Each structure stands twice: as structure tokens, then as C-alpha cells.
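One structure, as C-alpha cells, below. Some questions next.
A single protein chain has been omitted; all remaining protein chains appear in their positions.
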Amino acid sequence: MINVSIRTDLYYVGNIYDLDKLIRILRETYGRRLQGYKYYGGKVTWGEINGISDLPLSVEDYVEPGLYRLREGYRFRHSSVSPKLFLLPSKQIYIVESNDFSQAKVLDYNVSIQYVLFGIKPCDLNAINVLDRMIGEKNPVYAHRRRSISAIIVEECLEPNNNCFCGVMNSGPFVEKDFDIAYARLDDKRVIFKYGSSFGRDVLSKLELRIAGEKEVYEYLEKTKLARERTSAVFKKSMKEIQESLMNKARDKELWLKISENCVGCGNCNFVCPTCFCLEFDYSINGEDQGVKIANWTGCLLYSYGQVAGGHFRPELYTRYRHFILHKFVFYPRQIERLGCVGCGRCITWCPMSIDLRECVNNAISG
Amino acid sequence: MQVVNLIEVLKSKKAIVVRTIDEAPGVKTFALKLSGEYDIKPGQFSMLYYWGIGEAPISLANLPLKTGSSTIIEHTVRSTGVVTNTIVENARIGSVLGVRGPYGKGWPLEKHENMNIVIVAGGIGLAPLRPVIKYIEKNREKYKDVYLLYGARTPADMLYKYEHESYSRMPGVKVLLSSDVRVEGWSHHVGFVTDLVKYVDVRTEETVAYVCGPEVMMRVAVKKLLDKGFRKDNIFLSLERRMRCGVGICGTCQFGHYFVCRDGPVFSYSEIEDYLWIEGV
Amino acid sequence: MIRVAFLKLTSCSGCLNQSLVALLSNEELLGKFEFAYFTELGLLTEDYFDILFVEGSVSNSKQEKELREFRKKSKTLVALGTCAVQGGIQSLRSGEDVEEVKKTVYPFPDKIDIYSDPKPISDVVKVDFAITGCPINGDAVVNFLRKYDVGGLPLILPESVCCECKRNGLTCVMVAQGTPCLGPVTVSGCGALCPSFQRGCYGCYGLRTWDLDKTRLEKFFDKLLKLGAPESMIQVIARGYGYRSYKYVRRG
Partner (left out) sequence: MSHLRTQPLVRVEGEGEIAVVVDGNNRVIDVEYHITEAPRFFEYIVRNKHFTIVPDLVSRICGLCGSSYELGAARAFEVGFEINVPEKIEKYRVMIHLAERIKSHVLHIGFLNLPDLIGTRTFMDLEKRNPEIFRIIINLVKTSEFLMKSLGGRIHNVVPIQVGGVSKLISREEAVKLGKLMRDVLAPSLEKFADFILSLETYPDEKQELVLCTVLEEGYPHMSTMIECNDTRMPAYEFYEKTVEVIQRDNKTALLYKLNGRPYVVGPIARFNKNRDKLHPMTIDLLRQYGWNRKLNNVFQGAVARIAETHDAMIRILEFLENYESISTSGVLKPVTGSEMNLCVNAIEAPRGILYHRYTVDKYGLITEANLVTPTAQNIAALEEIGKHMVLNEVLNENILDTLRKVAVAFDPCISCSVHSMRVKIVKKY
């Protein structure tokens, strides 16, 4: 998993003020705009990053199923938002048409803006990969936004939180490809950087960082290894067995009823999931007598999912809950050849009923 | 690289209603005139847009007719919800509707030349199969025996009643009808349309079946066809799922790992065998 | 011009005011809709209406009669607000001894003509469309009128308040602050107003019926109680705003 022969020349060491420098260089030298987790008003939301004070550097999330607290610390993992908010906006006017269909307007894409995703997490990066394959070019809104991202800077997790299980889903807590720069906080001050592209290398060289010493690299690798292990010991069976078992048991109504017994169908898990992509089209007429098609987030846990005129394809909640799990673990692989869940644990954290996806999967495969 | 524009994906074309036909209570057929080409095939569907109210996926109900610079297509709409009610109630000759499409994969008619074709349709399910009949009519020599098994709740609910005779007048075409309930004057079968499968007399290895109707009916049909010896990959079903965009971005039409709008709506039974028997998949 | 009437039964006029303000704020509608009956504006033409909006619940025979008469004169009837749709906050007295209830307020209780339980208007007349909320969101009325104008109705999407909460990018007050919130079991439509003000939803759009059954609901209520919610918060949705739905949910 981790290469034992340590190559120290790939790593640089600095401190959190180098992050500020990094932000400034990206903004000023490269003229990029930065999007990322933003600390604002006691919460971590998503937004434009203008300087180090926007980053959640001195908070840490403590989570349990159905519980999230921000407290002082330096290990921020994630919040209920994710890059999905930027790539696939939660409500967006897609098209405006006149009533004789002679005119149509879509939102203006500002193609000249180059964004950098700053400080996203390894699971987020993987989630973007999932979305790329799942929606990619099909949805122009997504495609445009995706193209406007010129670089990705990842913050790796050396201490994942209680609900993280990216290890077993092979999507964290560190990154090996598809990024430009990645950094990790060795402690509250020291930051270790690595690059993943030539652009990343160029930018890093401008930071004038010190090349990492062997001890630091060793410390980093040791911590990543531990973190990977911690987030891997989750399921009772191998992924292949899980997938087979889930499919075999798909018709076991009693089992799924039991697994979904605490669910109230509020849909929070869908909305916080960085790979859930379903949209609801809403049609309306605006004040200028134009027909508007708006795309809103929706999700398979909502009653409206599968509801059709005069009937319902998934009237029972258990079928929708089952779809959520089957989709992430079985259908995504069949659709895009990779798992749909990146193990970020958001659905576990933000479920008001504290339902734990890991437990549900375990129950499903053993029950 | 040029990214596709939302206009190309979501803009509706203007379609003028040129003819309406009352088919059954709450069901109407609309002939729509679009300017330019609209290359839609049997089994494919359009998103019909009643401006300001919403869109609904509706199957092609007749072969498209090209006239000079425009195309006339037909769609049969049953009023069941917000959009369809509005269309059925308000659209009349001269009305403007929006049309997006064509979408989806149709019936693989070209692949099935020189085969027998068994059509099993229930209720509104005849709409997507009518262009199949019309296609066969036009290309009668390419296909062998044809069966049309059609059932509805009552004879009055049947679509295209005015054409049934002409179907049976086609050489080598057998039309078997069925009504769920007994009605005075009805001389055909009473019961489910799937009961009619037993009257089909063909060599199954040279035969394909096209099935469309309510999901329960399709399941029974599949069982009976399999019992009769049909090969799994010779049975084709047109599925229905809740659908918003028609182009694979909204995700609400998923059926197992398929997107009904792009991977379907027509599937061979062998493709969906895994899922068809799971309640609510 | 489409003729619109607003009828008020037992209620606070809040939904009427919301509608009025929403209408005036979208002046293009004023050219398409004619107020035929709207007591606040002093308009009392009583022949026929294309749309009749009814606010409030039915609480005595006089109102019931009036409602039936208005229904007869109207093409489309829209129930406006949680009172009309579910019975509303006054349902908190439902199931109680009405004589006792009267006594707490009136010196001569026997002179008060009142049903033992306030009725949603669907108990009395056919309702074509329902806009829930206490008060309703004015946007819903505007949306309704615009769609009506072109010949259709809005589509109702059965969702929880959480959906709007998340779409609006709010941080969940229940998970992140431990504040009891009825959002997960409440019908959407308000735009997650309360969470946007950092407080828990108290259910004013009524209880969802879909997907909920007695056990799930009880589990959810237990969760609220564990977070320190007062019993009363649950009473307000189960016996007030969501009175009708709650009965339905409990029956399963």
C-alpha cells in the first residue's frame, strides 16, 4: 500500500502560514479564484477562500452517528457540505423559455474564471471522480463548472474522525493521483506538502519550502498508514463478498424492513452525500412570463423518488433505503466501474436518526 | 473542447397540434407538427412540455410523417397527473406544446427481420407498440407471423379501436383482444391479456416478443413467454420509471443500475432479469 | 379576467394577508386576476368564482353552510393554510370536552355555537388543491395563480423540511447544535425558515404522512425528548398542526 522505500525529495515542509502564501500565490500570481471549506460565523460551509482566515484551521469536528460538534483543534475533516455544492448546485435555473419556444436562455457561464478547489479532502476528490464518470459531460452545468476547475489542492487526513471509512472504500485518507498539491498537518503548526502534477510542482517551488527530512517523511507515512488502517476495519466481509451478498439479499423484504426501521425518509443522507446526484426538475413561470426549468437536488430516500402519476414505483421506504445502499455498493460499480460511496461518513453524521450506514451494510450481509 | 450547451440538452422545440383524436376516457392522441427533422423511431419517446406546467415522457404512437420542411409525429396521452391532465384538457388544434427528443432506445425491429413477432400490450401500453405495427405494415415482407395480443380493463378503454380491423386484415397478422371485465356485446376473450399467450402458435426460437403495459402485467407475460419456451434475449419490455430529464442527468428513472431514459426504455429480458423480480428496485 | 374569491373561516387572516401581499408584490398578476370577493378589500360580489381560496377550519354549522354555498359557486377550491388543510393550531383542543373548553373562556359558555373539534375543510367540501403552512408561503400562491393562468396546477412534491434546509446550505441545528427540530417529519414549503434562524422547526406546515408510521414517528419523538425538547413541542405537531395526519399515521 505505501511504498517502503522513502523518497524524501517528493515532500516539503512548512507551516500554516505557508498555506496563506499558497493562497496568495494562486490568487495573485496565477489569477485563480479559490473555492473550499470556509469557516464563517462559527460554522464550516462552502465558499470562496480569500486568505488563511477563511480556512477552518483552528477547529476540529467531533462526530458520532447523528452528531456533529465543531470544537477547537486543528483536525478539520468535513462538514455537511462538499464540493458537490459547487459542481452541482443545489438549486439552479437551467433554462428559461418563452411560451412559443422561440426564445430560450440559459445561465451565462463565465468561462474565463479559473477556479482552484482548495483544501478539499481525499474522499471529496474521489467523489468528484465518481461524479465525473456519472454525470460528467451529460450535464452541461456540471461540465462547465468542472472545466473551470484548473487545479485541486487536497488536505489529507492524518486523523480521520469516528465516522470516516474511506480506507475500506479505497478513497482516502491520503491521495496518490488526480491532484495538484496535497498537504497534511503533522501537528498544529507543521504542514507537509507534496505535488501531484507539474503545475503543483511549479506552485510549490514558489513557496520556498524546505525539503522534508527523513524523520518527517517517516512520521507522515506512519500516520497515513495508521489512518488508513483505522478507516479500513469496518466491514465483516470483503467488498466483493459484500456486493454479492447485497444482491442476493435484495429480495429479502423482512431484512430490509429491519435495516430501515429507524429511517424517517427525511433525505438528509442524500443531500450531504458527495456522490448523490439526483435532480428534481421544477417548472414554473416567472414574473416576466417566461417558463423556467429549475433543477433541485432530490434523493432516493424521498417519497417523491419513484412516485408517478397514479402510482408509485417505490412506495415503501425500505425499497428506497435499499436502493441507496445497493446503488452505492453495487449499481455504481456496474454503471461506472467504481464504488459510489467514498466512505466520507457524512450520511452517518448528518442523519437525524443516527442511522449508521456501516452497521446497515454489516447487518445486510450477515443478517 | 466544446462543452454541450444546456440549450442543446434542454430546449424544447415548438410543436403545433394539428389533429386530436379522442381514444378513450381521458386518453387523447395528438398529432404534432414540428418544423425540420425529428428522427424518432418506434419505442423511443419525447418529453412533452406544457409550457409553465411541466414535462412528461410520452412514447411515439405512430411513425413520423415527413412533409416538406416539417415532421408530424403522434403521441397518445393519458391524463393521470399534473402535466398530462393539462395537456389532455387544454391542448387543441393550434395549441403549442414543447417537444424534446427523441430519447431512448427503441424496439430493435431492424435486428429482428425474418422473425415472428408477438406483441403483448396492456392498456395505454399499446401506444409505444402502435408504431411497431405500422412499421410492420410498411415492411410486411421483412417479418414472418405477427401476433397482436391486446387487453384493456374494458373495451372502452382500448386505444385505436378504429384501426383494430385494419390490423387483422394484414396478411399473417393475428389480433387477439381481451377485456378484463365482461361487457355486453364483447365477443372476444374476457380475462387478462396474458391469458392470450397460450394461443400463440409459433416456433419460439424464431420469435421475439415485444411487451408493454403495467409492470405486473409485464411480469406475468414474461413468465408465460418463458414457459412457452421463449429465449430470455428474445423478450423485450418497454419499462416505465419516474422520469424528469430524459437525458440521463436527473437520476430519477433508475432501474437497478440502468437509467431507463438512456439505457431503455426498451430492454431485453436478459438485461433486466436481475431486477425485474425485486419489488421496488 | 379570472375571478378570485377569498373566504375566511376560523383562522387568523394570516394566510389571506400573505396572499394579498404576495399578489400586490407581483403586479403582473393584478392584470390577470380580478378580486371578486375579498372582505379585507371590501369586495363582496357573490355570483361565481373561478378560484375560491378558503382560509381557516370549520368550527360551527354556520361556517359549514357558508362554505358549502361558496363551493357551489366556485370552479376550483384551494385550501389555504394548515387550518384549512389539517384543522390548524386550534385543533389542539380537539378530542377535549368542548364544554370545559368553553368554560375556560366564557362566562356563559352555553351561548357559544361551536363544534367539538375544528374540521379541515376537506371534511365538508371537495378540495381541488391544498397549500399548507401557518402561514402559507406567499410564493406558493403566486406559483399557483401563474400556473392556473396557463391552464394547470402546480405539482406537489412530498418532501420534508430537511430537503429545503440542505438545499439552502444550512447547517443542521439538530445534529450540529443538539437543538430539537421537527424538520424531518414536517411538510416542506417554508424554505426551512426556522433552521435558517438557527432554531428548530416546530412543525407549522403540518405532519408528513408519507413514509411515517407509528413506530418510526415515536422513535423520532423519543429522539427529540432525549435532546431536551419539551413534550409540548410534540403535542403541537401531533395534536395541533398535524392533527389530521397524526391520526392517519397512527392508524397506519
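For reference, chains read A, B and C in written order, and residue numbers begin at 1 within each chain.
The definition used in the following text is that a contact is a pair of C-beta atoms (placed from the backbone, for glycine too) under 8 Å apart; a residue touches a chain by one contact, two chains touch by 3 or more.
Remember, it's a predicted structure, so these values are computed and weren't measured experimentally.
Student: Of C:18, C:74, C:160 or C:188, which one is in contact with the hidden chain?
Tutor: Reading the full complex, the residue touching the unseen chain is C:18.
Student: At which residues does chain C meet the chain that is not included here?
Tutor: Touching the chain left out of view, chain C contributes residues 8-18, 21, 24-25, 27, 35, 39-44, 59-60, 63, 88-90, 92-93, 96, 101-102, 104-108, 111-114, 134-135, 137-138, 193-194, 196-199, 202, 204, 230-233, 235-236, 240.
The rule is short, and it goes like this: only the chains that are shown with their structure count from here on.
Student: Could you put a whole-Å number on the gap between the CA centroids of chain A and chain C?
Tutor: 38
Student: Which chain B residues reach two or more other chains?
Tutor: 51-54, 81-82, in rising order.
Student: Would you mind listing the residues of chain C that make contact with two or more other chains?
Tutor: Each of 146-147, 150, 155 in chain C touches at least two other chains.
Student: Going by the contact rule set out above, which residues of chain B touch chain A in the complex?
Tutor: 3-14, 49, 51-55, 80-82, 84, 96, 98, 215, 240-242, 244-245, 247-252, 254, 256-257, 274, 277-281
Student: Could you please specify the touching residues of chain C with respect to chain A in the complex?
Tutor: Going through chain C, the ones touching chain A are 26, 28, 143, 146-147, 149-150, 155, 157-160, 162-163, 166-169, 171-172, 174-176, 178, 181, 183-185, 210-212, 215-217, 219-220, 223.
Student: Could you list, by residue number, the parts of chain B that touch chain C in their complex?
Tutor: Of all residues in chain B, those touching chain C are 50-54, 81-83, 85-86, 89-90.
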